[in-house]
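A single protein chain has been removed from this complex, and every other one stays in its place.
Going in written order, the chains are labelled A, B and C, and every chain counts its residues from 1.
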Amino acid sequence: MAIAPERPRIDPALLRGGDVYEGTRIPSPVPTILEVSDEIRATGDVLQVNFGPNHPSTHGVLRLIVDLTGEEVVGLKAVIGYLHTGFEKTMEQKTWWKAITYPERIDYVAYQNNELVFVLAIEKLLAIEVPPKATWMRMLLCELNRIHSHLVYLGTSALEIGAISMFWYCFRERDLILDLFEMVTGYRMHTRYFQTGGLAEDIPIGFYPEARKFVDWMPQAIDDYEGLLARNAIWLERTRGIGLLSADDAIALGQTGPNLRASGVDWDLRRREPYLFYDQVDFRVPVYPNGDVYDRYRVRVDEMRESTRIVEQCLDRLEDMEGEPWIADDRKVVLPPREELHTSMESLIHHFKIVTEGYRVPAGEIYVPIESPRGEQGCYVVSDGGPKPWRVKFRAPSFVALEATATTMHDALVADLIAIVGSLDSVMGDTDR
Amino acid sequence: MLENWLPFLIWTLFAFTIPASMVLFSFLFATRPKRRVRARVLPFESGVSEGPPQQHRFTVSFYLTAMLFIVFDIEIVFLYPLAVVLNELAWFGFFEFLFFVAILVVAYVYVWRKGALEWAR
Amino acid sequence: MGAVEGEAGRAPRIGRKMKTERLLWPGKGPSAFERELGPEELERMVGLTTLDKAVGWAQSSSIWPDTFGLACCAIEMMAIVSSRYDIARFGAEVFRSSPRQADLLIVSGRVSHKMAAPLRQIYDQMLEPKWVIAMGACASSAGMFNNYAVLQGVDKIVPVDVYVPGCPPRPEGLIEGIVRLQERIKAGVPHAYEWREVAT
Partner (left out) sequence: MARGRDLSYDDVPGLIRTTEAYGETTLVVDVAQLLEACSYLRDERGFNFLADITPTDYLGWPSSDVSGYIGTPGGRDINDPMTQGLQALPEEKPARFSVNYHLLALRSEPARVRVQVWIDDGVAVPSVIELWPTADWHEREAWDMMGIPVEGHPNLSRILMDDDWEGHPLRKDYPIGGEPVRFSSAE
């Protein structure tokens, strides 16, 4: 049973290199399990090792059952599910309003993007018009969150490969970003700041100068990282030409985001299917041709620079938007302001209805994809017109990224295994949902 | 005769008492395990270890790496006595040392060109 | 710090600090345990000799956590090692990955049923004296996930010493949990597995 007997040609307009090896390296009967070939099994030297749930180098509770001959990886099987939290079942029990806080815990490194994708899905079903100030602020926070996610990736995967000081560099900037989140939303992680129809609160007064300071400082910080790693002989030796993934295999395995752009396919949802105001913002989509660990690193570092530029442009727009509404004023869905409750009976009824039973979303099903730091984060929502979602399903880019472990493990050593799993940048909460 | 051995004896005394005290104190003050648990006997395999460690055959490439280590690293042992008497031997000792290292470099280049340093592909 | 109320009617005793030396924070005053139990009862109950105090001080000053990162709390657990929060000031920055060398198991994140068996096995493989911190709402009580997949509180399978609230708790919150644990060790409070069986 050949896998994908003949692949459809990829649109050459999207390709920037990416033909890293000819043919396909996807293992044949089961695309996600690398079987030990018979002659190696015959030598009897195969040692099965558990990179189990509690392993320092797997990011979270991923379990890899690896067959080794000496240092060489000849067999691999990923076992997931050790962090399955039953999000989708739990969200079906909660009203729309309460369910918004669940998606943040799914991909707990890119929490703003997850929350955004669920809120966008609800707003699309409700056909609510979100004020521009809220949309710009959402874009700003999501880009800050993208930098935060890439910093956590860079810090931990460089730590695994041996560049331990990178961890302290990256977590220094991460805390700067979390200070901004804390100033705007009141808490460092899982901010629950996006509300159906806009934002939960207005933007605090001192936020813009603080964000300006961060935007001015970030490019030098990225220069520090690149100074440490870009021409570091050990880093190049450990990452270049390792974990190869060609453009065909990447698309066949459903890779998205930096994993796809590092394999030479120019595909970024912010550019191809713009949502929010990404078409009014100018940024460059970094694409690299070689499809190895080093290119995934380069894509993510360049994306940090681009995100800083986007944050800067969002700030320019936001600064002359003082006093504009930051949430829609559709009383059926949005809580009326507090002071209005004392005077008008009608808003009291609205407030009561929204808080107790929850607003209702018209019946229908919808799939909204956005570009999260790991790739296409889709949210498929089915509503039966009631106050609770009927079905919520998150298309998790990390779930798909781990499918590529078997393909990228082609003649890798044990040390490369750690670099490859780190470069796929999968978050286990997102994988197991 | 004794006095030039005295410093050595004092040094040996310290070298013996310090590790012994560590072992003794850690044994004396250790808190005994409350319950004998089967899991403690198992090897740690990231949380999913089933049974006692089975015997595995290790590939021959590890043997090769061990041999290389011995060839190039244990040579230092031969250089210790040289270092002690180097000033008496003066130049002769130094050239002897250079000749010794030259042999090693030849061996190193041979091994390197043969590709033994790369992991057996 | 507030006076420690004695029995009804008696003059409230001003809680004075225990004899255990307060190197870190001399002016801090009595810790939570000393306030609750009062210095005399605790010392009488536990009967600390100077040797126990020395061992307690040694154990608490270098408590090595096990890298047991599960979910979002693991990211904040990593943050306590970073330069701004720096757990090295409390001697706990060495994160050991094997349970043989770890004293403290920080359960950081939600424990799914599939992960419960490995968690219990790792706890058993840790050598005494060992302590457990349930970090975050999910480890303490499954937090917002009251469903089929998540273990309702890690103290159902592992005796827990300190519960740290928060979702995820701030790095300062976790450091406060570790400092509280150190005070318990110095005060000689017995380990969780000695006086608290696993909650059924």
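What we mean here is this: a residue touches a chain if its C-beta (ideal position, glycine included) is under 8 Å from a C-beta of that chain, and two chains touch if they have at least 3 such contacts.
All figures in this text were calculated on a predicted structure; none of them were measured in a lab.
Undergrad: For the chain omitted from this view, which of the shown chains does it touch?
TA: A, C
Undergrad: For a quick check of understanding: of A:G18, A:P31 or A:P131, which residue touches the chain that isn't displayed?
TA: Checking the options A:G18, A:P31 or A:P131, the one contacting the hidden chain is A:P31.
Undergrad: Using the touch definition from the top, which of A:G44, A:P219, A:P337 or A:G385 touches the missing chain?
TA: A:G385
Undergrad: Quick one: which of A:F171, A:F194 or A:F399 touches the chain that's been left out?
TA: Of all options in A:F171, A:F194 or A:F399, contact with the hidden chain holds for A:F399.
Undergrad: Touching the hidden chain in the complete assembly: which of A:V20, A:V66, A:V109 or A:L125 does that?
TA: Counting the whole complex, the residue in contact with the absent chain is A:L125.
Undergrad: Residues on subunit A that touch the omitted chain in the whole complex?
TA: 1-5, 7-8, 10-11, 13-14, 26, 29-33, 80-81, 84, 86, 88-90, 93, 124-129, 251-254, 265, 267, 272-273, 330, 332, 359-360, 362-367, 369, 376, 378, 380, 382, 384-387, 390-391, 393, 395, 399-400, 402-403, 432-433
Undergrad: If the missing chain were put back, which residues of subunit C would it touch?
TA: On the subunit C side, contact with the omitted chain comes from 113-114, 142, 145-150, 152.
As a convention for this text, only the chains that are shown with their structure count from here on.
Undergrad: Determine which two chains are connected by the greatest number of contacting C-beta pairs.
TA: A-C
Undergrad: Measuring from the mean C-alpha position of subunit A to the mean C-alpha position of subunit C, what distance in angstrom results?
TA: 33
Undergrad: Return the distance between the CA-based centres of subunit A and subunit B, expressed in whole Å.
TA: Subunit A and subunit B have C-alpha centres separated by 46 Å.
Undergrad: Which subunit C residues touch at least two other chains?
TA: Within subunit C, residues 118, 122 contact more than one other chain.
Undergrad: Touching two or more other chains, which residues of subunit A qualify?
TA: Only 52-55 qualify.
Undergrad: Sort out for me which residues of subunit A touch subunit B in the complex.
TA: Touching subunit B: residues 44-45, 47, 49-55, 63, 69-72, 411, 413 of subunit A.
Undergrad: Please give the residue numbers of subunit B that touch subunit A in the complex, ascending.
TA: Residues in contact with subunit A: 45-49, 56-59, 61-62, 119-121.
Undergrad: Which part of subunit B faces subunit C closely enough to touch in the complex?
TA: That would be residues 29, 31-34, 37-40, 42, 44, 46-49 of subunit B.
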